[in-house]
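Heads up, one of the protein chains got dropped from this complex, but the rest are sitting where they should.
Up next is chain A:
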Amino acid sequence: MGTSASQLPKDLLSEYQELTFLTKQEILLAHKRFTELLAKDDRSCSNPRLPMSRILTLPELKSNPFKERICLVFSTSDNKDGSLTFEDFLDLLSAFSDSATSDIKSHYAFRIFDFDDDGTLDRKDLERLVNCLTGDTDETRLTSDEMKQLINNILEESDIDKDGTVNLSEFQHVISRSPDFVSSFKIVL
């Protein structure tokens, strides 16, 4: 950690402070953890990119059932491989931080739960969401009847315009009525 590339320049630091919900300490800590995960030769690059496999070794993400979706959603790489630059990493931490607004959190939660990236949560997305949260092996899965009933209940509750899918506004409306969401949608380094 003796190279000069490992230090964040001051103007970048203040820019990040303005553009994200993170404090200065959190940004510096994120920078430290990010550079620790980089391979040695990548560190001298101008804008290094961490592959998804290395990001998933972080203890905060390792046991999260949505870890791949989180990386895919925040990644800005062109080939959609879930690799993150440092700015993507900061975006991730900012959305999951304490001071992020409920709108930002629900927006990103929607994108994380949207497994097929089509802009709405349809039955397949909801099914994959339930399976992700209850366990994916054969003995832990819900039966197909139970799943159908559960998804019907979910859609009845949240599908306001009755089109069979949950779009972003409906999702945000449901989230605004669950007070536990904001405090549980948090990852802190």
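The rule we apply is simple: a contact is a pair of C-beta atoms (placed from the backbone, for glycine too) under 8 Å apart; a residue touches a chain by one contact, two chains touch by 3 or more; residues count from 1.
Everything below uses one rule, namely that contacts and distances are computed from a predicted model.
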In UniProt, the chain not displayed here, chosen among "Transmembrane channel-like protein", "Bacterial surface antigen (D15) domain-containing protein", "Response regulatory domain-containing protein" or "Histidine-containing phosphotransfer protein", goes by "Transmembrane channel-like protein"
Residues of chain A touching the missing chain are 14-15, 17-21, 23-25, 59-60, 62-66, 74, 76, 87-88, 90-91, 96, 101, 103-104, 107-109, 111, 117-120, 122-123, 129-130, 133-135, 140, 142, 146, 149-150, 152-155, 157-165, 167-168, 174-181, 183-188
